[in-house]
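The complex is shown incomplete by one protein chain, all other protein chains being positioned as in the whole.
Up next, chain A:
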Amino acid sequence: MIDVLTEHWSEFSSGWWVTVQIIAGSFGIAMVVGTFVAAFRIAPNKWLQRLGGLYVEVFRNIPLLVLLFISFAGLRRAGVDIGPWVAGIASLGLYTAAYVAEALRSGVFSVGKGQIEASLSLGFSYAETLRRIVLPQAFRTVIAPLGSLTIAMIKNSAIVGVSLLALPDLLKQARVVSARTFQTDETFFWAAVGYIILTGAATLIFRALEKRFAIAR
């Protein structure tokens, strides 16, 4: 069982590292873009609201696989070659951002109107109120859902590697090893372990964040 892992350690470890990088990049994009989209959706301007709404609808309603094909093969055929790394990380990040935005929006609605009025009364503008009072509280109330989204994103990263053949992530490498050794069960068992390490780490991190930042009301 373990010999598949030891004999093909370099494939497994490099694949795992590629997966980590995809996840890290996508997570950054998802959080930043998701925050902006959520801010748009609650802005006191109906065009910004619509723009935010459009973003969520578009990215939630297109399968990730289709996004990947469009951003890589599609764009390349149209003469824009952004490469598999950018295509993969951007697709997964922008796709997850739609869900992050929705989670944050629900968190924002859990922040009472009184909080906003208290902040405005102190002389903060609406934008500053959002940034200093509403969003920090929204983030704290949605730590758990953001954790679930992150775990889903980690698992979705496997779709990136499999669809963009030029990205040698953990699953892609596992397929290479499996084709070479015919030890299919053992190979994918170790791939699963690699993903569980990542999702487990995410679970622990988000649990710690929740403990640290939970708001007593």
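We adopt the following convention: a residue touches a chain if its C-beta (ideal position, glycine included) is under 8 Å from a C-beta of that chain, and two chains touch if they have at least 3 such contacts; residues count from 1.
Quick note on the criterion: contacts and distances are computed from a predicted model.
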For the chain that's not shown, choose its UniProt protein name out of "NADH-quinone oxidoreductase subunit D", "ABC-type polar-amino-acid transporter", "Acetolactate synthase small subunit" or "Anti-sigma regulatory factor". "ABC-type polar-amino-acid transporter"
Contact with the hidden chain (one of A:91, A:137, A:173 or A:187): A:137
Taking the entire complex into account, which one of A:118, A:166, A:179 or A:208 touches the absent chain? A:118
Mind listing the chain A residues that contact the chain we can't see here? 112, 114-115, 117-125, 128, 132-133, 136-137, 140, 213, 215-217
